[in-house]
Every structure is written in C-alpha cells, then in structure tokens.
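Just one protein chain is left out here, and the rest sit where they should.
Just so it is clear, A and B label the chains in written order, and each chain counts residues from 1 on its own.
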Amino acid sequence: MITRRFQELVTTIAYKKGIPNMRITFTPHPITDRPAELCRKYVAGNDPISGKPMLEQIYDSLTGKLSAEDAKSGYLKRDPRPRLLPPDTPDRLMQFFHEQNFTDGNPIILPTEKKVAEMLKATSRKPDEWVGQMRPSPPHEAWYYTVEMVAVNAVMAGVKPEYFPTILAMASKGVTSMISSTSSFGRMVVVNGPVVKEIGMNTGIGALGPFNQANSSIGRCWTLISKNLGGSGKPGETYLGSLGNPINYNNLCMPENEDNLPAGWTPLHVQKGFKKNDSVVSFFNGWSFSNIAWYSPLPIHEVIRGWLENFFSYGTRQATLVIDPIVAADIANNGYKSKEEFARYLADNTGTPGWLFWSQNRTALKQAESGVEPYASWLKRGKDVVVPVSRYKGGGRRAGSGSGFTSLGGNTATTIEIVVTGGGTNTFWAGGDFGYIGSASVDHWR
Amino acid sequence: MRNKMVVLFMVLFAFVFVGFLLPAGAQDNSPTNPAAIGVPVRSMVELGSVSSNIYDITVTTLEVVRGKEAMDRLKAASATNPAPAADSEYILARVKFEIKGRYVSDKMSIDIGKAPLQWIALGSDLTEFTKPSVTVPEPALVGRVDPGKSLEGWVAFVVDKKETKPIMVFDPDTGGATGRGKTLFFKLYQ
Partner (left out) sequence: MKIRTIGMMIAILIASFASFSGWAADEGKIVVMNPRGVQPEIRKIPMAPRQPTLDGKTVYIVDTKYAMTKPFVTELHSALQAKYPKTTWVLREKFGMYMDDDPNLWKEVKEKAAGSIVLVGH
C-alpha cells in the first residue's frame, strides 16, 4: 500500500523490480501525521486511484487469480541503447535533449563524436571500460556507464578535456547528486591536490560562485551524470523532491584553498587518508547551506558555535563549515591548532535547543516529567532552554536518524567537517547540514 | 583485373557495413547477447552497506558439460546426487570469478555461491529453470573472494532436454532491497 501521490513511482519501481502487475492499493495523501479519526475514514473509504472500497481491494489483491503471465519467470524487455542518436539539426537536437530530460534546463554542448573523442584523449582509460554504477537511491535500480558515456556527459556540461580525470573520479564513486527523496537533498563536491592548480580551479574570490569554468562545469557535470548515467532526476519517478534544491545545479563544487590553510590545518583529503600530493574529489550529502555575512563583537569561533547550536534543518546531526582563509586564520590564532581541534570544541560546546531536543526525544521527555535525572533538571530550566546535549558527536551518524544523543564533553569523533576556500575579502563563512560521504582518486583516472 | 577490383570493393564494403553493425564494447552483454564460453565479461559490483564502493569483476565460463557426462561427474562427486527428471538433464559449468578493488583501501570481499539466485539457468525463452540441490565436483564455485583474487569452480544446473541454448545468469544481488551490480549472461552451449 502506498499513498496516491506516488502512483507513478510505485508502478515503475514494481516493473523494475520484476513484478509489473504487483497488486497495489493506494491511500489518500498524505498519511503522515494524520489523526486517527481521519485515518479511520480513509480506511473505510475508497482507493483514490481505482475508486474501489479500500478493504475489499486489499482482500481481492490477496485472493484474486493470477494470469499465466503473472506466474512466469523470465526477463522483461528494456529499450535498446543506441550509441548514436538519429541525425538532426543542432537546434532540434538541443530541444530533444531538453525534452528527454538529458539536461539541467540550461543549454548544453552537443556531444558529437569528434568532441567526445577529444575528451577521451585526456585519460589513458579505454572508452569501453566500466567506470561505475549509480542509482537514485538504494531501492532503485542502478544504471551502468563506461568511460565513453561519461565523456559524452562531460562534453555536454562544458567540461574541458583536462578536467576529465576529475569527472571520471566523480563518476567512479557511483553517488548520485540527486537522491530521489521528497526532502530535496543537496550535494557538495570538494577538489583537493595538485589537480586544482593544473586545471585552473578558482580557490579565491567567489570560489563558490559562477566565475570559473572548472568550478562551474565540474559541479554541473555531476548532475548531468546523475540524470543520464545514474537514472536520477526524473520527476515523479526517480525524483520526488517536493521543493527541489537549487544546490543541484552545481553541487557546491569548490576546490579547497590549501595554500592558505593555517599552519597545522591539514587539507580535507589528507584528513581522509590521502597524501598531500594526491588529487582527490570528496563528496558530501546534505540539504541546506547558509552564507553567514555578519559582524559580531564576539570572537568568530563563538559566532560559529552559536550558529551551530541554533542551526536547524533536516540533517541536524552533521555539519560542514566552508570558511574563508581569514576566518581560518582567526580561529587558529584563537588557539585551535587544527581543524579537528576546532571541530571537537564545537561538538563539545554546542547544545541542542530545548524545543528541538524534547520534540525529538519523547522518551527523555517522559522521563523528565517523571523526575528522572538528568532530564528532570534540564526540563526544570524551561522547555525552550538549550539542553547540554551535542548533535555533532559520534562520527558518521546518519542524518535525521531517530532518537539517541551524546552528552557534551568527552573526546569523541565529531560529525563536523571544515573546508577552507575563498579570497579573503572579508571575515565571512558558510555552513550547512552536510556530512562527508567519501572520496575518490583523480590520479586513478588520468 | 576487373573481377579482382569488384571483389576488393565488395570486401571493403562488407567491412564498412559490418563494422557499423558490430556492438561496441563491454556493455552489450544481455540475454540476447550472452557471452560465449571462454570469453571473459568485465563488469562491476557494489560492496558495502553504509558506504559502498565499486569493485571491478571479470567472469568467464571456462567449460560446460551436459547430459551423461555431467551426470557421471555428479555421481563421482557424490553417490547421493539424484538423477534428474525424465525430461531434464544436468549441465555443469566451470566458471572463473575475479574481483579487483580500485583503491588500496578497497578491502571488502564478495561471497560467491551462497545467494540462491546468484547462478541461474535460463531457457532460450528466458524463463528460469529451478536450481538443483546437488553436490558438485570439486572445486565448487563457492567461497569468499578478496580483492585481487579469483575463484574457479563448478556450478550445476538442470534444464529441459530439448533446450538447445540455455543461458547462465550471474546476478550479484543478495536479495535485499538494494541491488549490487549488473546481471551477466553466458552461453551454456557451444
């Protein structure tokens, strides 16, 4: 059973899972957070798609005779995949690409064989070598792609051949930039190592903005790869994001400004186990990103701490800070000799707003009301007062996961990542509920 | 001379024509284009649950025996191996499975031979034959394979006697909600 809003999704998923005639009963939408009386009315009513009484439809689905086809095994036909598309004029091809959802809505470079061949010269890998497999989210089917197929999408995105190993590394991880979820995920991709300078990425003024071909096209390419090679981004079927997320246009693609890291602050890829001279792309998963352009009499590390404490979005158990080199220097000068040290300070000293804590931890609330400590003392201070519980401890905790928390203090792993980039024109920084997913070597694909 | 030129032209024409008809590359393995015996098929599997990585695999059917020869080998492997139904016969395939990680940190291994749908035989109409429960000749295609290593062994199927073009399927999925890799297809006939 599923709500009516996902009719297209569930019927295509049933087909792709090999049960094209799966018996499905639909309910009104939404079901989440509906009172019992309304649910009772829904159950007593009709399936909103078929119009049949819901309970009778369920019974019939469990007893109705199967057709001969339903009882057979075998393989369902898929459309063949031609290597070349039928010839047409450039204008009509551009329109066709938009209509087929091959693009991000913006014009693309049409991928002629000549352009793709040029792109392929930038790697020693053979065109028919498998690069990866990608799916819109875990239950969906994965699509598979070769070096040549990635090159086609790289041409479309406006990628220069010298960026191609970075693109291949990105594609090899098999992570979609657009998860199918209704919550409209965003992604972030950070590039480290010698490749940043080799391909002329912008680590300075406007590093996150539309000012550099490499920064822009590499991030964009991840979205095209996700749509065309990973089966993602088909609204209603493999993309259900209620609002959508503008981050998906470029996926917050940025290089780290390694030259301007404070002494003792290691680049992201080194933190993740790579050598300084390795060229690496790293991936992050989240939902929202805030640009904090604010002056305060407080030291900047305290401002960041306060922001983290009160920051709320879906992914409330992880955070990534993207900070300007001046901000990084200020933080280091205030005694935080490494990114890890600063992250630990933040995790140890950032509580949870009372309204958020008590609403997410109903068991703790009941215990507080029954006088069980320490909850009772926390609640006594007021339901909206910050509770001394950290949301950013315990490394790798899944964002949005249910109850469970870690008290402040102690020396444990954190879920806070820090990336330094930008041109040092002001003491500004940004942050979001992004968590680190993994990294891939660019050098592997040269 | 003239005839030689015509023949040369026809040969060149044929090369051009056939060249554009030939499938391009590794992605063409399918139920209608299964790999021949001895032809390695390169593909990928995804390993890991919380954070998965892609590993490269190569699967090759090395040898296929059928009918009486398969039955004889099964009897030699275990006297309790039953005869198949009257209208069926056994096929034994010797398969090589190789896996490679892409990075030094890729250390996950894959279990071969335990998931019930991992090796299945299909008829030429692509319907599945039920997997037999028999003891295969040593070595069996069962084991945990680490990155950089390979496993070679026998796997058994039972097919209709009248089935002339059975196909072997390798499906890396372990039956959960999330798949693990592309399904591969191999000929169980010459």
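By definition in this document, a residue touches a chain if its C-beta (ideal position, glycine included) is under 8 Å from a C-beta of that chain, and two chains touch if they have at least 3 such contacts.
Predicted model, so just to flag it, every value in this text is computed and none were measured.
J.: Determine which one of A:Lys17, A:Lys272 or A:Arg446 touches the chain that has been left out.
T.: A:Lys17
J.: Looking at the whole complex, which of A:Gly64, A:Gly273 or A:Pro299 touches the chain that is not displayed?
T.: Of the listed residues, the one touching the omitted chain is A:Gly64.
J.: Write down which of A:Thr182, A:Thr266, A:Ser288 or A:Ser313 is the residue touching the left-out chain.
T.: A:Thr182
J.: Which parts of chain B face the unshown chain closely enough to count as touching?
T.: On the side of chain B, residues 1-2, 5-6, 9, 12-13, 16-17, 19-20, 27, 30-31, 117, 169, 171, 175-179, 182-183, 185 touch the unshown chain.
J.: Which parts of chain A face the unshown chain closely enough to count as touching?
T.: Counting over the whole complex, chain A touches the hidden chain at residues 1-3, 5-6, 15-22, 25, 27, 29-36, 39-40, 42-44, 55, 58-59, 62-66, 70-76, 78-79, 81-90, 93, 97, 102, 110-113, 116, 134, 138-139, 141-145, 148-149, 152-153, 156, 182, 224, 228-231, 401-402.
Following the convention adopted for this analysis, only the chains that are shown with their structure count from here on.
J.: Could you grab the centroid distance between chain A and chain B? Build each centroid from C-alpha atoms only and quote it in angstrom.
T.: 35
J.: Give every residue of chain A touching chain B within the complex, in rising order.
T.: Interface residues on chain A, with respect to chain B: 72-75, 81, 83, 127-130, 132-133, 135, 138-139, 141-142, 144, 146, 148, 172-174, 273, 396, 437-438, 440-441, 444.
J.: Can you tell me which positions in chain B touch chain A when the two form their complex?
T.: Checking each residue of chain B against chain A gives 24-27, 31, 42-44, 46, 50-54, 56, 102-103, 105, 122, 125-128, 177-179, 181-182.
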